[in-house]
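Note that one protein chain of the assembly has been removed; the remaining protein chains are unaltered in position.
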Amino acid sequence: MKPFIYAGVTAAVMSASAVHAGTVSVFGPWLGPDQENVEAVLDGFAKATGHDYSYVGSDSFEQQVRIDAAAGSAANVSVFPQPGLAADLASAGQLTPLASGTADWVRENYAAGQSWVDLGTFSGPSGADELYGFFYKVDLKSLVWYNPENFDDAGYEVPNSMEELKALSDQIVADGGTPWCIGLGSGGATGWPATDWVEDLMLRTQSPAVYDQWVSNDIKFNDPRVVAAIEEFGAFARNDDYVAGGANAVATTDFRDSPKGMFSSPAQCYMHRQASFIPAFFPEGTVVGEDADFFYFPAYASKNLGNPVLGAGTVWGITNDSPEAHALMTYLQSTEANEIWMARKGFLTPHKGVDTSKFSDPTLRKMNDILLNATTFRFDASDLMPGGVGAGSFWTGMVDYSGGKPAKDVADGIQASWDSLK
Amino acid sequence: MYPAMQGIMAIVGAVSVCLTYYFVSNWLLDNVFLPAKGAHISRNINRANMIRPWLFLAPALLVLCVYLAYPVIETLRLSFMQRQGAEFVWVGLDNYQQMMTEDKFWEALTNNVLWLIIVPAGATAMGLIAAQLTDRIYWGNLAKSLIFMPMAISFVGASIIWKLVYDTRPIDQEQIGLLNALYLFFGGDAPQTWVTMPFWNNLFLMVVLIWIQTGFAMVILSAALRSIPEETIEAAILDGANPWVVFFKIKVPQIKGTILVVWTTITITVLKVFDIVYAMTNGQWNTQILANYMFNKLFSANDWGVGSASAMVIMLLVTPILIWNVYNARQEQL
Partner (left out) sequence: MDNIAGSKSSLRWAVHLSVAFLVVLWLIPTVGLLVSSFRTTDQISTGGWWRALMTAEHNLILRTAPPSTQTQINGKYVVTGSLAKSGTDLDIRVWGVSSRAIDDYTPGATAKLSKGGEITVSKDGHYRMEHTLPFTGKRGTRIFLSSALPPEFTLDNYHKVLFDPKNVEGMGQAFLTTMIVTIPATIIPILIAAFAAYALAWMQFPGRALLVAFIVGLLVVPLQLALIPLLKLHLNIGIGKGFIGVWLAHTAFGMPLAIYLLRNYMVGLPKDIIENARIDGATDFQIFMKLIVPLSFPALAAFSIFQFLWTWNDLLVAKVFLIDSSGQTVVMTAKLVEMLGTRGGNWEILATSAFVSIVVPLLVFFSLQKYLVRGLLAGSVK
């Protein structure tokens, strides 16, 4: 009896922890509506290849993926919100390089293909550069969302410059309203929405060259120009009159909950600066283009910096090598994989071959125009910084800042943590 | 319910593996290696009796050494090393030096010291009051078990329970957090975000742990109070002492030893607590504590060196209790 039971246990334990042949496990940061979206794409993968899949999302993705990778128990494929984090893992030998030829494919088929190749190329444990990351699902960050009917009711116009945007904010306050909904909460990643603000404002107050030097730390984080950009953010987020719930609520409000204030009655706020994915978190039944719309987060008319645009994307990397993992990477290159999510919400792609009529709503095409009109395109800085900064001290620093800590002190702390990583 | 079946099989299997070890090893000792018969019967019995304690102890000692003693040494070693690529290299005291320069570390250390003072004091004091009061009424046992109840609730569950209490809504909406509702009812001007309020937010987090631990203190102190000889108390009352005097001058001094035990036990719990801060603030707004600081170092910053160094600081903080406990245990045995 006993050997039999023991064999049963082993079988039970094995099947509970290991993965069947022909299955690919995917681990990513998406939960809730986005989880349903990515699972729709993975369903497509399962149908196309006959492989099975399991997807797990976590709010503490950044922490969990490190534990798992160090433990050798990582998923086959991990979806990194930040290239910086993927680069850390690559240098520790925890990522598998993508199949040869992938880089050529990206160069061919992605708009600005070379830049996507560069962003996904990291140095491995031996120091050699290889393509580890494949970009699938791109986000446009420089967007301000608003409720057009509420704008109509109040007679507000969409602003065309940062000066007008600030004037509009003041006008809303004068009319007894609250202009902004800002929420930084995101579980273990709390603080990241603020880093987007700072990056967008950095691009609107400094030249792209300065931005690039900031990303590479050739310009220190506590440089007066960076501190000034942080304080620009503070002009919005630390102004009790400007934000719904007051400045104190900014860091405690979850970023997924914060846009809901635009659609409540009475309206808690009029505008919400967030990336292109956010409609997935609007209240159920909200129609983008009718109930909600967006405009380009404008640049200063007084500064001659053109129309900069901030973007980001998720990097898919192989954290546990298997043939199925490579099959999934190949599937993601298909137009079908892109079009499944295009037909849903909050998805943009640099893939040149997709049928743009498959977008679920015309606003996505409008976003494309913003991309085309951009004089400068820059990738999310925090995603490019080393994980300990871009997915660590920059986030926590921004939470401290929104809580009232002086910008200079915050920047000093972030620079110190960067120094310690060298 | 296929997964449930798997679970049950796993449970039965794991337990039977354990039981099998004890049966089989004893049987082997008595019947195969050193049988209590034949030519060397008395020698065999003596030897078997020498070995048997170790058979009984072996699994426990193995587990203790591998899972508790070895990690202490290994963590100490790691705290002097730093990862470079996939390798660990010796860096001496660098990790400690770096940790000392970080504001977050000092914040975590100060907060931890606050936790170490306030939570044991608060829980012990509340427990003492609850014990003294509930011992004197007929529904005391019911009251005790209700106050004791939070002990069964997970730190995460408790965090959710208290998050609802501390919830904040904008001023023009109905408050659903009890604390803000009370604050506004008693004349507060605007709803407060309790978990971001500098300094005080630490206290709001500590309240959660005090809420959980008071029951424990109460149960033990109440037993100690009951074990005080009636004569001493009666004598004091005959001398005209009032209840307060009886409580503070007669009862409390007599249960000093138990109070100390309760205090140190809660202190150990405080040092280990991680979930409450992790779930409620993740160490933001100056509520960082060492356990969470260490978790962030390990898994957010991926800095195992400094992570280990901060673990050693926690170890350093418990060392006085460790020594005191061991000293007491030795005293008892002598």
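To keep things simple, chains are lettered A and B as they appear, and every chain counts its residues starting from 1.
FYI, a residue touches a chain if its C-beta (ideal position, glycine included) is under 8 Å from a C-beta of that chain, and two chains touch if they have at least 3 such contacts.
Since the structure is predicted, the reported quantities are computational estimates derived from the model, not experimental observations.
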{"item": "Residue, one of B:91, B:116 or B:181, that touches the chain absent here", "value": "B:181"}
{"item": "Which residue of B:80, B:194, B:211 or B:285 touches the chain not shown here", "value": "B:211"}
{"item": "Touching residue (missing chain; options A:72, A:101 or A:127)", "value": "A:72"}
{"item": "In chain B, positions touching the absent partner", "value": "3-4, 7, 10-11, 14-15, 18-19, 22, 26, 30, 49-50, 52-54, 56-57, 59-61, 63-64, 66-72, 74-75, 78, 129-130, 133-137, 139-140, 143, 145-157, 159-165, 167, 173-178, 181, 211, 214, 216, 219-220, 223-224, 227, 230, 233-234, 237, 243, 246-247, 257-258, 261-262, 265, 268, 271-272, 274-275, 278-279, 291, 294-295, 298, 304, 307-308, 311-312, 314-315, 318, 321-322, 325-326, 328-330, 332-333"}
{"item": "Chain A residues touching the omitted chain (full complex)", "value": "13, 16-19, 25-27, 31-32, 35-36, 54-56, 58-60, 64, 67-68, 70-75, 78, 147, 149-150, 152-154, 175, 177, 185-188, 254, 256-257, 260, 263-267, 290"}
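Quick note on the criterion: only the chains that are shown with their structure count from here on.
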{"item": "Separation of chain A from chain B, taking each centre as the mean of its C-alpha atoms, in whole Å", "value": "38"}
{"item": "Contacting residues of chain B [partner chain A, same complex]", "value": "3, 6-7, 9-10, 12-14, 16-17, 20, 83, 85-86, 98, 101-104, 168-170, 172, 190, 192-193, 195-196, 198, 282-286, 295-296, 298-303"}
{"item": "Chain B-facing residues of chain A, complex", "value": "2, 5-6, 8-10, 12-13, 15-16, 62-64, 66-67, 88, 91-93, 125, 187-188, 190-191, 244-246, 248-249, 251-252, 266, 268, 387-388, 391-393, 396, 399-400, 403-404, 413, 416-417, 420-421"}
